[in-house]
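Data first, discussion second: the structure below is written as structure tokens.
Here the complex is missing a single protein chain, while all its other protein chains stay put.
Chain IDs A, B and C follow the sequence of writing; residue 1 opens each chain.
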Amino acid sequence: MKNIKKSYYGTAVLHDINMELSEGEIIGLVGENGAGKSTLMNILFGDEVIASTGGYEGDIFINGEKAQINSSFDALNYGIGMVHQEFSLIPGFTATENILFNREPTKKSLVSSAFGDRLDTLDRKKMKEIADDAIDKVGIKIDDDMLVQSMPVGHKQFTEIAREISKEKLKVLILDEPTAVLTEKEAETMLKSIKNLASRGIAIIFISHRLNEIMDICNKVTVIRDGVVVKTSDIDKITVDEITKYMIGREVDTKHREPRNVEGKDVIMSIKNLYVDMPGENVRDFSIDVYDGEILGIGGLAGQGKLGIPNGIMGLYDAEGDVSYKNEKINISEPMSSLKKDIAFVSEDRRGVGLLLDESLEWNISFLTMQVKDKFLKKILGKLMSFRSNEEIKEVTDHYIEALNIKCTSSKQKARELSGGNQQKVCLAKAFAMQPKFLFVSEPTRGIDVGAKALVLDALKGYNEKYGTTIVMVSSEIEELRQICDRIAIVSDGKVAGIYKATEPVEKFGALMIGAKAA
Amino acid sequence: MKNKSLLYKIILVVILVAMCFLMIYIGRGHTIYFDNKTMEVNGREVEAPYKVKVYIKGNEVADLSNGDRGMAIWIGPKAHIDMQVTKVKGGDKENISYDVPLPRAYDGVVINLVGLMNDAPYDTYISEFVPLATVTSAEDEEVVLDEFGDMSFDE
Amino acid sequence: MKFDVRKFLADRSVPIMFIIICAVCIPLSGFSTSYLFNEIVTRIVRNTFLILSLLIPIMAGMGLNFGMTLGAMAGEIALIFTSDWQIWGIPGVVLAMILSIPISILLGALCGTLLNKSRGREMITSYIISFFINGIYQLVVLYMMGPIIPILHESIKLPRGYGIRNTVSLLNLRQSIDNLVSINVAGVKIPVISFVIIILLCLFIVWFTKTKLGQDMRAVGQNMEVARAAGINVDRTRILSIIMSTVLAGFGMILYLQNMGNIATYSSHSQIGMFCIAALLVGGASVDKASIGNVFLGVILFHLMFIVAPRAGTVITGDSMIGEYFRVFISYGVITLALVMYETKKHKKKKMTKEGTENEK
Partner (left out) sequence: MERIKNIIRDFGVPRFIILAFLVALFIMAPFVGADLPTQITNLLNRFSWNAVLVLAMVPMIHSGCGLNFGLPFGIIAGLLGGTISIELGFTGVQSFIMAILFATPFAIIFGYLYGVLLNHIKGGEMMVATYVGFSAVSFMCMMWLLLPYHSPTMVWGYEGKGLRTTISLEGFYDKVLSSFLEIKIGNLAIPTGAILFFAVLSFIMWSFLRTKTGTAMTAVGSNPVFAKASGVNIDRIRTLSVIMSTWLAAIGILVYEQGFGFIQLYMAPFNMALPAVSAILIGGASVNKASIANVIIGTLLFQGIVTMTPTVMNSMIHMDMSEVIRIIVSNGMILYALTRKTNDGRRA
């Protein structure tokens, strides 16, 4: 692969990626979330997303010949196979049927010669043979007649791999976090079978967050950060710590605010044994105390549960645990319970949760406050009924449009029509309008440009300083947390892995993220 | 491969179309009326027999005395008619069969059996049956259009 | 695996309920066994083909095809022509079937395309499509037949000179297939050829599930995304399933009408979809799963109920209408129940997958 470039909507995600892979080699690909790993793999596998967003730049050479991958068919033809993180299996099909899905050996009949190949009958016997053969190669026993939906999760993963292996042309196999959902034992088997596959001459790209696995089975490792390959090295010439360092990146020279010492202040919110059932972001046994007036950062890799914390406390996902605010318990299954206590939440899912995309900015900014605090209502008919007060709503909206510099045509514009950064500002305005005493902010800078990022962070910092509002900010960008937070807690596997002052060196946070225990 | 498949498809369509025409040919239904009436054959009067029994596919469909008219339906282009003819009262019974080609254009065909039995020219013993004008009720039928149809199901 | 009695019964609650209804109503109605058997055989011959046409869209995950009415209309139009041209007997039936194919394909393709545009609410859309096309059908049959589409015989036209009469007689086509070879078993007339046709269709469906296309349809039905990622043309596959269903429904309607002996031009099709779907569900099928067994069980139970309910209702309440309304209520009730169960399951499933990921980790 040479000089691969890719941009989404003008935002460059990958710059000049160069990678090399030879037969029978296992290469580990590591990088933080959003570093560009998935995009790179999608290019290799010819995912629809790539073509529909304008294709990619650069060249891919396979066996010395230039390859043009425009669709997953091309990828298949070039012998590239991929096992995704989410299972792409048909639940009601057997292992055999899934392994050979859409590549079933068929028998011709008179009908099919008239109406096309799709009326060929399936050759069940041959299917079984091929499937069994592939399963053998993976090196684990799977019942080939078992329906995928009744399989344990590990077997599903193996079925996927078997499917890729059964492709005759397979030369390169991409495994995206194959061990993430497996038990330790299964993971071991998996690694063994991966090695086994490599010894048959298949080149493997192995993506994982578990660095020890990478150290275990890979020949080489490539680290990607911000769309650039920062390091490629043979595995025996690099240590886990070094990899971590490359992943997290250099110390960025940005203005850090001086962290305040908060330990002595009153505990404003105490979270004990929080469990949140949020798909992909499960929180288990999370406990932390938040001090009055601080900005607490919560960081961690994706999927480790950091997002689940605010969502659980605010009642958007099923959660269990004790959360008390100013020594009063909060009913975490009922959003109103926290909202009534002046706790606000800016969701990471702007378009899904944060906004009424088809309504005006006025509605978006005023709705929360109206529902929670009965504001922006005017009494009519001698207090019998109360209507929306359009004047007040306009006033507050205009205020925040100015204060946060939201670029829009008017306060009546629909939220859908704004850019990502401005939408995020609307979300903040929505929370600010409620005049919260405590604010959860989740991924406030995700997917917005640099200028807007700075503005959003400044707004948060300013709000904290001006009103003494306690802020808990969840973000995957450790640098961003270090810019404005007093303390940063790293979440790993749904629990607190450690809490440090924001000024601690970045490597310490990096180590926590990948599972090292806090010193 | 593609061409072959296309060829098969064309053949299939041709077969279906051919079948259509075949069905139209062999499935054309006629109501046949048998007249046992005296008629003029080649210029001479032929008296109708005393009694004619008409059989279609083995079933007796008409038992005609002199001057009677019987009726049967026939599917296909050529009607096969079996008859048992009794010339005079108490006389011998005689079995005869005929294959009568039926004209496509007529729905109802009147066959004069006397003409048929005496080798009269085809168009002298075959004629179209014209139903009496507007047998069907003249008053307009009300068509009730109901989005949900009526609820009664077949009984 | 332990045999779970409760689950077994719960999965089959609808058929069991119907068996109970029938068991109560049969003695009350006082019909003789041979009468009932004769009736049931007639109904099986009449309806099974139509109901079988529902199976393929269910397999492709498109739910209950309320749009089968389209096929029924195609069949009716074909029969109106054969009747007008006076093509009688079995050739008439065959001709009608062939004529119905292009109409069915056209309507089916239209229906399938629209359904692809309304993913997630296929059923309500196919339901509205059936009404919409019914309007078009009326436009064609009631106004265009005569002045624009030539109709030879005045006798099937309305006296005003255009449009088709409320009833078109199929007297010379009536039961031509049923009577071709029929045997009498203990007083019950069994139309052999009709059964052969139905069995052939069953075999066709079984064969079809074994083809590549059948396999693709099952896959599309279970997970469209995965199927698309594997390179299956999902939209086309879905349209094909609707076309096949429509064509089969057209054939089914022709067989149904040849058994009935006349076409109720403006109402024969309007309820047929509803009754076929109800029968299928009574047989234990659900919105996303149905088998040939469900079809036969459904036809028998549903129509048994249909035959005995009015009489039983009269005996119980002394009012003949009660039973009539009761069976209509039951038909709708069964569909409602199946829909609610399906949607609740879908709703629950979303939650389950959430919990599932939790447990697996």
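Keep this in mind: a residue touches a chain if its C-beta (ideal position, glycine included) is under 8 Å from a C-beta of that chain, and two chains touch if they have at least 3 such contacts.
Here the structure is a predicted model, which means the values were calculated and not measured.
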{"item": "Candidate in contact with the missing chain, chosen from C:153, C:289 or C:347", "value": "C:347"}
{"item": "Residues in subunit A touching the chain absent from view", "value": "314-316, 335-336, 339-340, 345, 347, 349, 351-359, 363, 367-368, 370-372, 374, 377, 385-388, 416"}
{"item": "For subunit C, residues in touch with the removed chain", "value": "114, 117-118, 120-121, 123-125, 127-129, 131-132, 134-136, 138-139, 142-143, 162, 317, 319, 321-322, 325-326, 328-329, 331-333, 335-336, 339-340, 342-344, 346-347"}
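One rule holds in what follows: only the chains that are shown with their structure count from here on.
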{"item": "Pair of chains with maximal C-beta contact number", "value": "B-C"}
{"item": "Rounded Å distance between subunit B and subunit C, as computed from the means of their C-alpha atoms", "value": "36"}
{"item": "Centroid spacing, where centroids are CA-atom means, of subunit A and subunit B in whole angstrom", "value": "79"}
{"item": "Subunit A, residues touching no fewer than two other chains", "value": "none"}
{"item": "Subunit C-facing residues of subunit B, complex", "value": "16, 19-20, 22-24, 26-30, 73, 75, 107, 136-141, 143-154"}
{"item": "Subunit C - residues contacting subunit A, complex", "value": "207, 210-213, 215-216, 218-219, 222-223, 225-227, 229-232, 353-355, 357-358, 360-361"}
{"item": "Contact set on subunit A toward subunit C in their complex", "value": "72-73, 88-93, 97, 101-102, 104, 106, 112, 117-122, 153, 181, 277, 279-280, 282, 318"}
